[in-house]
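Note that one protein chain of the assembly has been removed; the remaining protein chains are unaltered in position.
Up next, chain A:
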Amino acid sequence: MAGKAYVITSGKGGVGKTTTTANLGTGLAKLGKRVVLIDADIGLRNLDVVLGLENRIVYDIVDVVEGNCRLEQALIKDKRYSSLCLLPAAQTRDKTSVNPEQMVELTDQLREEFDYIIIDCPAGIEQGFKNAIAGADEAVVVTTPEVSAVRDADRIIGMLEAEGVHDPQLIINRVRIDMINRGDMMDIEDMIEILAIKLLGIVPEDEKIVVSTNKGEPVVLLENTRSGEAFWNITRRIEGEEVPLIDLEEGLLNKIKRLVGLR
């Protein structure tokens, strides 16, 4: 069966696309899936660092589309899971080095070998975004609970729809329960209602993410971390499992239960 391509996107930068890509990819590999991650952020390569693979890069995505190497030569095997690969971005080129048709071709080729293709989208709505979504079947939109990030998420949802990528799912990242309880962070249910989108998961603000990024080890592999648990749940939901929302806190959980298909 041909693999499925997901694009991880957001509009606003710095909300957690790369973190999500690394964790979802690693999580799926842990489940035994064959996964390839594409860093589509050409010129600002960083998925390699988050995965701890920065020292292994020889070729990159631009080398592949320009024919300097074969696709298999550019794929870097993960340290932990042999079924996980990374196709790195080029660091010294710009976004126009790849076009949407080439991305479609590339993802179609990868579909043959992998169960999941996960594309880490650059910030913005320009060429890099168009490239990243070109080959995608499904989209995940990442936001933080801030007006500016949710606004950009709304714009992205509209653009995805216009480009024929329907029914994206939402991840709300960097959620702080203490602030929600104080009334200083937007409620999860309000954001979902305003964006009219399906919730895929909620990831708490967690300094373990910074520590794990420092080490190049995705947090999804760490036991007993709230953010790791959140990404693990997201992974299983992508695999079609019905996983209850992370037990961030009783009150919040009860409020959002109704909203996320825990019927």
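One rule holds in what follows: contacts are C-beta pairs under 8 Å (C-beta built on N, C-alpha and C of every residue); 3 or more make two chains touch, one makes a residue touch a chain; residues count from 1.
The rule is short, and it goes like this: contacts and distances are computed from a predicted model.
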item	value
Protein name (UniProt record) of the chain left out of view, among "Cell division topological specificity factor", "Cytochrome c oxidase assembly protein CtaG", "Dehydrogenase" or "ABC transporter permease"	"Cell division topological specificity factor"
Which residue of A:Glu146, A:Glu163, A:Glu205 or A:Glu239 touches the chain not shown here	A:Glu146
Residue, one of A:Glu66, A:Asp108, A:Glu163 or A:Asp187, that touches the chain absent here	A:Asp187
Sites on chain A contacted by the missing partner chain, in the whole complex	146-147, 150-151, 154-155, 158, 180, 182-187, 190, 194, 196
